[in-house]
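All protein chains but one are shown in place.
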Amino acid sequence: MRKILIITTAFLTAFTIFASIVISTPSTTLYLLNWGEYIDHELVAAFEKEYKCQVIEECVTSSEAMYQKITAGSTSYDVAIPGDYTVHQLYNEGYLAEMAINDTKYENLNNYKDIFSSQLSDLMSTYMVNEEGKEFNSYFMPYFWGAYSMIYNKSKSDVPSTLKEHGFMGLYDRSLFTSDVKIGMYDTARWIVASYLMANDYDPNITSYDGSKEDDLSDEIKNDAISALQKVKFDEFGNDSLKRNVANGSLDFCFTQLGDFFDALYLVYDESSDDINFDIVIPETTSAFFDSMIIPTTYQNYDLANAFINFMLDPSNAYQNATAIGYSPTLKSVVSLYEEAAQEGEYYYGEEGDERSLSLKDFLEKYPMYLNPLVNSKKVYMFEPKSNQYLTTCETVLNSLA
Amino acid sequence: MIEQHQWKRVLVNVFKVMFVCLVLSSMYIPVFIIIYQSFNSTANSITPLAWGGFTLDNFAEIFTNRHLYTSILDSLLVSFWATFIATIVGLFSSIGINALNKKARKAMDFLNEIPMLNSEIVTGISIMIIFSLLKPIFPNVFGFWTMFVAHVFFTIPYVIMMILPKLEQTDESLYEAARDLGCPPFKALMKVIIPSLSTAILTGALIAFTLSIDDFVISFYTQGNGFSNFSNYVYSAYTKKNFSAGSYAFNALLTFVTLAVVFFFSMRSNRKAKKGLIRK
Partner (left out) sequence: MKRFKALAIPYFVWLVFLVVLPIIVMLVLTFMSSNGMDFSSAQASLDAYARLADPSILKAIWNSLVVAFWTVIICIALGYPTAYFISFSNLKNKMLFLLLLILPMWSNSMLRIVSWLRLFSMDGLAALNLIGTNPAVIFVTVTTYLPFMIFPIYTVLEKMDRSLMEASKDLGVPAWKTFLKVTLPLSMSGVSSGIIMVFLPAATGFAISQTIGQGKVRLIGNLIQSVFEKNNYNFGALLSILLSIIIIAIVVVFEFLQHGKKERKEK
């Protein structure tokens, strides 16, 4: 009896010591709240090495979950990368800490005013303003950006042309297609309502058809969205899995964000020699989005958080990050790095002579929206922060499918 | 006539074997897929289950992918400690419950059943809420401690469920005899009662460990500060391109090790049995 107890305790202690050594966190830790597949892990490793710290990353799949984790989660994060309207909401509710923009140690934070692409800066000055109409740019640093779009598989011949012609309406009207198509939708309630509104050529932020913006979605829009959803019967609700399923042909097209397309493109380039059988369409009426690095007021290590953001904003690091992830870079300097490299004939994928290689120049010509997501769009909106009531109503719309 | 009868029996037996095999196969298909994936160089490819060639790299991933091995160690750490504590607490609580009078016993039985009858999701949320109340005082409470408390909480009832019935059957006169011989009460308990429960204790501990290591929902709500477990790693990563195929390899390795251990012990017991026969 005693022997068993002694052996067990000895084993447990030994294992605990072993595990704590292996897991052991260097004395400093940076808690990062991120989306899945949204940072180059080599870059994180480089940061860890340079600052002798450990970055612990946690991932979420929706803006609402990001908000929840920051405001009421079980971890106090040092850096998070929420989307535009969540940043706005967090700022309004006082959850954002101002960055050390005057600290000379962090030179990339210093000159934040003129580092972002002009199109993005315009959007920021229109949408990201506080109640007094002033910008609060020292509270967030844009990370990647893009536009809401659709990825489609080329196997059905009428899908590309129909989507180009009808934009997001293709998501909600199966009769536009000659054959039976499989459609995927993001399982984010707010995006469903927004995509429905944009499909019908409305501003995605309105709450009633007369264009007003109230606290709650009007019953009219709500009921129309519900009946539209019930009529179209999406074949899949998901997030990360959607792009994979379009790429492998289990879906014909899906609603998504621009970066998802390039991510899927990399995946296919990486693992098979198949032809790229899918493409992207950004409708003329769409919304832009950008995600920003922020420091929540609950931070544990303010200096390290600033250092991390500064590190990620460094042009060469941001360039490496962008090439690894596939979302569109926000920094002017990175865009010019791309253009420079294209001039120099650098290869985007593979090497010269390799059958499967793609030069950066060809890539940028084929996909101009990579550096300029809004190149084909005429009407561009951005999502505005919404009340809880509004979000609950969006949930009801999504849940109506149960 | 007799021949026909035999035919019928053979048919019935064939049916039985087929049925059992069918049921077993429904449980083994995912296990085979896991093993297949653990040797597949494109385990995480866009085309599901595409075979990209044989590789052992996935097994190396177990030791090189930090996300993966941290989650495995986290899992083991919580499950080992939770099993250990739950078994000890469950054992002594069973002795206590067994000593209660009828009324108190009924109330205790009922309370003890709640964690088992309550759905995992509600248990997880309950514990998350309790610890959230502590967050203003201990901002970093989520992590090992929350998950450990949660696992102890939901495994104790199973330990008690295993031990209590055996305890009821235990002959109290054994304990009385030890006492009459001048043994102090606690020593009598340790020397007489507890050894007689050893099988029940072991079963209880095994059940506790099996439930704890495989838990997903309760750990989902009690993880935090970078401390998670293997199930939650799989859940959060399986749609992603950096999902480590080492997960399959780890799981396959566990299956192989279990098989080897089982095989070893059954061989040994067989040999022992044979030796016994010869001696006779």
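The chains carry the letters A and B, assigned in the order they are written, with residues numbered from 1 in each.
The criterion applied here is as follows: a contact is a pair of C-beta atoms (placed from the backbone, for glycine too) under 8 Å apart; a residue touches a chain by one contact, two chains touch by 3 or more.
Remember, predicted model here, so these are calculated numbers, not experimental data.
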{"item": "Where the missing chain makes contact, among the chains that are shown", "value": "A, B"}
{"item": "Contact residue for the chain not shown (choose from B:62, B:76, B:156 or B:197)", "value": "B:156"}
{"item": "Chain not shown: contacting residue from B:11, B:60 or B:100", "value": "B:100"}
{"item": "Contact partner of the left-out chain, one of B:41, B:140 or B:255", "value": "B:255"}
{"item": "Among B:118, B:198 or B:242, residue touching the chain not depicted", "value": "B:118"}
{"item": "Option from B:130, B:177, B:202 or B:260 whose C-beta touches the chain left out", "value": "B:130"}
{"item": "Residue ranges of chain A at the interface with the undisplayed chain", "value": "62, 64-65, 67-68, 71-72, 187, 234-238, 241, 245, 250, 388, 391-392, 395-396, 399-402"}
{"item": "Absent chain, residues of chain B that touch it", "value": "16, 19-20, 23-24, 26-31, 33-34, 37, 47-49, 89, 92-93, 95-100, 104, 108, 111-112, 114-115, 117-122, 125-127, 129-130, 132-133, 135, 149, 153, 156, 172, 175, 185, 189, 193, 210, 214, 216-217, 221, 230-232, 234-235, 238, 247-248, 251, 254-255, 258-259, 262, 266"}
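Assume only the chains that are shown with their structure count from here on.
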{"item": "Cα-centroid distance, chain A relative to chain B, in whole angstrom", "value": "38"}
{"item": "List of chain B residues in touch with chain A within their complex", "value": "42, 45-48, 50, 52, 69-70, 73-74, 76-77, 80-81, 84, 128, 131-132, 135, 139-140, 142-143, 146, 190-191, 194-195, 222-226, 236-237, 239-242"}
{"item": "Contact set on chain A toward chain B in their complex", "value": "1, 8-9, 12, 15-16, 19, 22-23, 25, 29, 31, 36-37, 41, 56, 58-59, 72-76, 238-241, 244, 247-248, 263-264, 267-268, 271-272, 298, 300"}
